[in-house]
Structures are given as C-alpha cells and as structure tokens.
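For this view, one protein chain was removed and the others were kept in their places.
Letters A, B, C, D and E mark the chains as written, and numbering starts fresh at 1 in each.
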C-alpha cells in the first residue's frame, strides 16, 4: 500500500489532535506515540510519511564494541540506507533514553536521502544539530551516550511498539508540534479526507 | 471567602518560590502542584485566582462515546461555563497525560469568559494554540488524544488532588514561570502581604 | 440497583480472568484495578459485593492533626459505619501507598458490620492483623504510617478511580487470588451468568 | 548450538547469583531479567533450558477481537506448539503487566509438551493454577485481563528484550528462587563448569 | 547515645504503625523506610537496634573489578566487621535493586557477630538463604547480580537516605512484618514508653 500524494498533502495540514479524534471514532485509542516531542521544539510544520521501522533490543557488551560502526551491513546503517524516500523511520528503543537511538550523522543522512522524518521513544544525541535540520525528528529527550551503550539494532521494517503505540510497516506517521500519531495504513485516505473537513469546520466555528 | 483586589494585585508580583517559603513557615509543605509548567514556556507574567475545580475519573468506554460532546450539561462543558470570572480552573487528571484534559476550544472559552487561568496535572491538546493565548495555562506535557480516551468529568468544585497537592475550592492559585502553588483561602491575605515584603527585601539585598 | 443473591453466588465461583474476558467482549478494557493483591496472599476464596466508595485527596497539614480521629463525623469513620452490609468499600488513594489507607481497627469494624471486603490502591497498616481476618482486603503493599500523613477523606460513595479503573457506586466488585475487577452494575447479572458458563466449559476441556 | 545434558544438569544445581558473578567476570553486566520472580514463590528448584522467544507489540483494537483465539496459526498459539522440548519460552511483554502475557491453558500445554519453563516481563493470568504446576513460570505480577487487551504476538524466536536483558534464541535461561538470568549460548558450557566449582568452594568455606 | 536494654525490650513489642503515629504527633512524617519488606515474609518478630550505616554510590567500572572482594579494607567488608553488636546495618542503595546490596555471606557474618539486622532500599542476593537466617533482613526485592555491577561502598556510619527516609547514625531502627521505621536517637526512650502504652490501650479496646 502506498501513500498517495493527495493524502500526504492533506495530512500536512491537520493536527495530531484532530487525527486522534478521527481514530477514536473508529475505536482506536492507542495510536499516539506517548512521551515524545519535536527535537528543537515547535516550528509549525508537519511530518508525514509511511513508517519504516527499526527495532532495538538491549545491548550485550560482547556484541557491541565500538568497531561495529565500521560495518556497513549493521542493521542501523543498513536501515538508514534502505528507508524509502518519503518514509518516516520509527525506532523501537523500548522507551529507554539512557543512550542515543541515533545521532546527527545518521539523521542527516536520512534527510539527504529524502526521507520524511525520524521518531524514537528514546533520545537522540547531537540534538542541537538535529534541531537545526529541515527534516523533523521526535524523541523523548536528548541523550549523548552512543547507542552501543544500551541498544542493539536487530530488525528492519517489522511491527514494533513505539511509545506504547503499535507501529506496523507502512502505517502513516504524522507529527506536529504536539507529538506523533500512527494511522493504520488502510485508514490513511479516509482519515486524511475526514480530518481536513473537521479542520475546516473547526476553523469556521472558531 | 472572596479574593480581594488588593491581594490579587500583590500576588501578581511575587514568585511561587517566595510563597512556598511563606507556607513552609506555617507548616505547609505540599502546596506546590508537582510536575506542571506553563504551556508555551516562561513569559514573565503571573496567574492568580481562586480555584474552581473539575474532577476526572478514568473513562469507561460505554459512557464516553464521541457524542457526549454534544451534551451541554456534561460536567466538562458545564464547568467551563460555571467557572467564575477571575477564577482559575484546576483539573484533577490523576497525573495521567496520555489523553488531553482539555483543548484550545474550551481553554479559549474560559479566557473569553474572563477566567484567570487553567491548570491540569495531565496534558492539553492543541497546545500550540493554547500557548498563543493571553490567559496562562499549565500542564505536564502536550497530549493530543481526546479526553474521552482516558478521562471522564464527574464533579465540579469539590476538593481534589492536583499534582500531589490538595486543592480546595476557593484556595488561591498562583502560577509563575516555575509552576503553580496553592494558598489555602484563609491565608491568602497574610501570605500576599508577607511575600510582597519578602520580595522587597530580597530585591534590596541582591 | 441491587446485587441479587443469585448473581452474588455465581460471582463467588468465577475468576477475575474470566470476568475480564467477558468484559473485553463488550468493549470494556480497563475494569481491572491495576497493581493490587490480597493482603496475606492467596487463599482460594472470592470477594463479591457492590462498591461503596471513599475518596481521599492529599492531606493538608493544618487540617489533619491527630485529633481528627476523635471526630465520629469524619468521612473515613462515617464511611465505615455507612458502608452497606454485603458491600465492598473501595478507596481512591491516588495509587499512593506511602501512608495507610486504613488500619485493622477500621477493617475489623467493616467485617463485624457484615461488609464483604475492602480495596485500596494504596496500602493498609496493621496488615498482619488484616491478613488474619476472614474478610478479604486488597492493597498495593503494607504501609505503616497513619493515613493523616498523606490522605484526607472528603467524599463517600461518589465515582472514583482506583488503580486506574473507573469505579461507580454500585458497580459489582469481584476479587480473587489474582486481584480485583469492576463490573458495571447494569452488566452484573449477565456477566455472572456468562462467566459461570465459560468456567464450566473451560473445566470440561481442561 | 544445543544445550548438552551435562551442562543442563550442572545448571540445575547453581544459583543465578553465582552465574551473575561468572558473567560479570566476562564483562556481561545486564543478563539478569529485572523485576521477575517465580509464580507461586520460592520452591527450591531450578529452571534450565535454551530460550525460545515470543515477541509482543502493543495491541491494536481492530486486529485483536476475541475471535483471534480461534486461529491456530496465531503466533501465540503457534509458538506454544513450536517451542522445543526442553526449551524455555521467553516473552517480550515490554514490561507491561496490565494485561496477561498468557494463561494457565497455554502454560499447561507447554508443560505437557515437555518444555522447561516460561518467563515474561509482564504478568500471567490464572496465576494460582500456574503456581500449582510442576513447570516453573516467572513473571512480574499476576494480571487477569486477556492478553488481547494490551499485547499482540508478532514474532517467534527472534532476539528480544525481556526485563531489560537481551535474549537471543538459544541463549541458556536459568531460573531459581531469586529470578531468571540469561547465559549467552556460546558461554553455557564454561559458565556451567565454572559455577559448579564456585558453588562447591562456597559450600566448603561456609 | 546508647540504646538502653529497657528501650530495646519495649520496642521489640510494638508495631511500626504505632511508632509512626507517635512520630506523627511530634511532626515527623517521613521516618518510614518506603518500599522495603522482610526477606522471606512475615514471621511475627521485631528487629530493633541503633543504625550503623553504609553508603553506596553508582559503581564505576574501572574501580570495581571482581578483585576488590579480596581487599579486607573495602568499606563493605570493613563495615560488616565494624557494625556494633546489637546494631542494625542500614544501606543507602539509592533505591536501586538492579544489583545486590549484599549477599548471604555478609549477612550471615553480621548475624554471627551479634548484629540485630540489616536493611537496604535495594535488594539482596542469596535471598532464600537470608530468609532462613534467624536475623531479620529487609529489602525491596531479590537481586542476584553482584553489587559490583551497580554499587560502590564509599562511607561508613554517615547520615544517609534509605527508602526516602533520613537515617542518622545511632537512630533507632525498628522493623516488623510491615516494614522498617527510623526513630531519631533522642526520642527513642520516650517513643518506646509511649508506644507500649498505646499498644496496651489498643489491645484493651479491641
């Protein structure tokens, strides 16, 4: 399932609050990624794209020496190259911000490759540099230690949990100044249509 | 008991830190609403007003369909209309920010009606809009999901807990750039007088 | 709404797990009182009764001297006398076990009066004595400090939250060796009937 | 890599504390599954077996109706049938005990099939029945709600986190009355040998 | 200040709940060591003795190789030898039970030397062996990993925090089946006297 240009454009204009209400009407109550916000704070723009996921487990010391960064087939490195243009990388960091989920080099690489954004339920290092990028990034808080300290990448594009929300590959991720929400892929078009109409109505009555 | 114009004016000029010390001298150690800060960050102005409370319990799914928003007698709606001019609405959200305590429509309505502010130990949705209002609002963090997801309004103007502090209707609520503190109603005048003097002295010695 | 003898008898024979499944089928996902267990551990018997609630807020020091215990109209004391025969007292302690929700004198008094049990999302003091009673009690953990330290009783028989579950007066409370669940009053008869049948079927296939 | 009968037999006689020290000597500091204990409490016997893993993500309401239990290909059901004889099933429940990771029917089925044990960093339902089984089970606390409420099984036998420890398929899991520890597969033989010797020495000097 | 035999004998007969009330009357609200219970569960006996403290900080890897256990001047070892006969060792483990505060060898040594008990706001390893000792021990939960993993002993008999309570050397520590409370040294005699009388009165009216 692909994200149409029309749906993407619509979702660039609506809030996560409005989307949450539309999902609530369909019985979906846990689609907000809890506890994450935009690196660098509000800037008024949305992030929209299908989810491409990266899954971490706790790091085991003998498997995570500093030399793993030299391996281009490492899932973290491979994922940054494989994340499709227009997609949002979503990382399952088990809500653990004690070490970084990624740093500015990887996030910049995603941006240069044309990805739409990045989300972790942990933290990013080099967060001041990430805040200055044009691509939006969301995390729980800054975290300077290298990800090898706590996290080991094991899977690409599998279903994950992120901030207590289920994230399936291809789900449509929308971020705004409040946070990030997950729209199940099959609902993206109708939610986009409905929320644009809800927004127009709210603006009218305000 | 009413809040005099003189006491209100004095409390507009003192910090929650100074008030906390004055309350500490009287044996009151738990009057700070823990874990909340100003939506949109520091702006240098105080919020002062008597507490008008709203109490939430966990939402039960069958009692909280989206249609409850059409009911003007719903306690949340009723409370927004009943909160007195000059008062601060204080919401007991059980320190649960997973869904919104309120959104910009209700907060704007409070402001238009002449209320002095709003506080929750949960989160607000539409927080960027709320941050742009002239009325101050305090919460734990932004939270986009509709309050029906987690919260059900059940009571107006009863004693509540908010951020681990006791809040009795009519207690005088003061917010500044650090947070929010609760002055028992019978102490408001003397605390206002004393803290203005303490502040003058501190400014003199600095 | 009253709890029929037949429904009570049925609910004495089924598990909270089976009830949770029956409620889940009806879209009710948050009826388990999270984080509480039986004082003194498993003993194989159920607790069943309609909820009679007691609501605490954080204690304010000047309102909670030791002398309040001499006041028979204090809501905690009044509640222990007013809790109907056959009912379960459910206390909203805001999940705070740092001070006791009640002690053995009050719990014993409830038992002597013919109540069916007591639940708090905080802790009980004198827990070894309470464990020895024939009436079941549930809490988060033992807590020796007097409830005046942290808790002030303010309301009887209003809707409350307990362990993140909504509890409305008259809801039917069932406890077993795993914990405590809340059945909305209007569903008690049908849930009792259905869970007895589910239990018979499970026993047959096991 | 298989677990030899000799190594299994040795590990039945040593404590998780001794194993933790042997792993610490090798630079492995995070192999203890934090926060879990034996269902039903201490009984003096060990659980030993290679890890067979089951991974949960947060449940999405539309994907988890009660009818999924009728599907024998559901990963939870499939896993219970596929877990090898002698293995320990280890479940990544994201440290969320609000709903059950499994119940007595599945745990009993594992036991009947000859598995060595089961571990979750969430909770089990029907815990009194599970406590009565001869196969050991470990969890954080009892949890009556059906796992559909919070958990969706998505993967079998992939690397997971459990209680903040990394668990790779085939790692050797050892449980005693204190908790559960994870021995990397390639170290199992030498750790078994070394800890038996350490235990003998400690018994000698005590 | 020494603990008289009379005061010790009295405190062997009263509950931490009664002591907490007596301290509350004197304005002391935070003397309960929060979150700890007896290793092995209730047994009906009290632990009484003056506090001898041990302070841990987070372990730094280069300072905590396994060889430090061979150093008899290490504060943990020195403390076990220096703790006075009749005293209770109280350990500040920063409420971190991820690694052990001590194990059965050290706890047994304390018992053999005639100490009155041991308390940590972390966890003990070898907890089944400790549960079998005649000397009482209190902790948050079992914890098998060696203390070198997380804890480094740095100080003996200085003021510490334990379970959020202040503990000054020489304060009188009382443990029962509910938990552990700290009586300031200068109040020990009068609290002992008063609580014995309170207990007699309660027994009379029960």
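One rule holds for everything that comes next: contacts are C-beta pairs under 8 Å (C-beta built on N, C-alpha and C of every residue); 3 or more make two chains touch, one makes a residue touch a chain.
Since we're looking at a predicted model, the values are computed, not measured.
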Contact set of the excluded chain (shown chains only): A, B, E
Hidden-chain contact residue, picked from the options E:89, E:110, E:165 or E:191: E:165
Listed residues E:9, E:57 or E:200, member touching the removed chain: E:57
Option touching the unshown chain, where B:3, B:32 or B:187 are the choices: B:32
Contact partner of the left-out chain, one of A:30, A:46 or A:143: A:143
Chain E residues touching the omitted chain (full complex): 26-31, 57-62, 94, 96, 152, 154-155, 158-161, 164-168, 184
Residues of chain B (touch criterion as defined above) contacting the omitted chain: 15-17, 19-21, 24-25, 29, 32, 34-35, 37, 42, 44, 176-179, 181, 202, 206
Contact footprint on chain A, counting only the chain that is left out: 66, 98, 100, 103, 105, 108, 125-128, 131, 141-146, 148-149
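Everything that follows uses one rule, which is that only the chains that are shown with their structure count from here on.
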Most distant chain from chain A by Cα centroid: E
Shared interface numbering between chain E and chain D [over half = same, under half = different]: different
Chain whose mean Cα position lies farthest from chain D: B
Rounded Å distance between chain B and chain C, as computed from the means of their C-alpha atoms: 31
Centre distance in Å when chain B and chain E are each reduced to the mean of their C-alpha atoms: 41
Per-residue overlap in chain C, given as positions that touch at least 2 other chains: 27, 29
All pairs of touching chains, each written as two labels joined by a dash: A-B, A-D, B-C, C-D, C-E, D-E
